[in-house]
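Shown next, in structure tokens, is the structure this report addresses.
Our next item is chain A:
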Amino acid sequence: MANPLTGYLIVAALVFAIGLAGALTRRNAIMVLIGIELMLNAANLNLIAFWRYGRHPEVLTGMMFAIFSIAVAAAEAAVGLGLVISIYRHAKTTDLEQMNRMKG
Partner candidate 1 sequence: MLGEGILKGLVETARNFAGSYVSKERLTTVEYPEERSPLPEAARNFPFLVYDGDDWEKGLRCVACQICEKECPPKCIYIEKSKDKKPDYVGKLQIYPAKFDIDISVCMSCQICVEVCPFEAIKMDTEFELATDDRFRGLLLDRHQLARSNEYYHEIHPTEAAEVDARLADEKAKVEAKAKAAAEAAAAKAAAGTSATTAADAAKAGSSAPAPKPVAAETKASATPAKPNEGEPKA
Partner candidate 2 sequence: MGFVFYLISTFTVGGALAAVLLKNLVHAALALTVAFFGLALLFLRLDAQFAGFAQILVYVGAVAILVVFAILLTRGSELPKEGVFSKTWLVGLAIAAGVFALLAWAVLQAAPWLPQEKAAPTVTVNDIGNALMSRYVLPLEIVAVLLTAALLGAVIVAMHEKERSR
């Protein structure tokens, strides 16, 4: 791995895969959200790494993408966790496998 970019990309891929695995295998809704956050972060790492080693870092495209993605992820986390809380109030559980009713 002489190429530094490759290292960052591999780390990003690893974190992404871990996040995906977490989102797919955990039963708890909050854990699924944690997995999704990890995936978003891995994407951010990719963006920053490509910005850093890209051809025109002074244009700041990758950086801007990452910053906007951070902002959007914050919004996503807030809404997602709000949903989890409201579901919990309703169903008294955060276990996704028990949330199989369409009726409220």
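Basis for inclusion: all candidates are chains of the complex that A comes from, given by their letters.
Quick note on the criterion: a contact is a pair of C-beta atoms (placed from the backbone, for glycine too) under 8 Å apart; a residue touches a chain by one contact, two chains touch by 3 or more; residues count from 1.
Everything numeric here is computed off the predicted structure, so don't read it as measured data.
What touches chain A in this complex, out of the candidates 1 or 2, is 2. Against candidate 2, in their complex, chain A makes its touches with residues 1-11, 13-28, 30-31, 33-35, 37-38, 41, 44-45, 48-49, 51-55, 57-58, 60, 63-64, 66-68, 70-79, 81-86, 88-89, 94-97.
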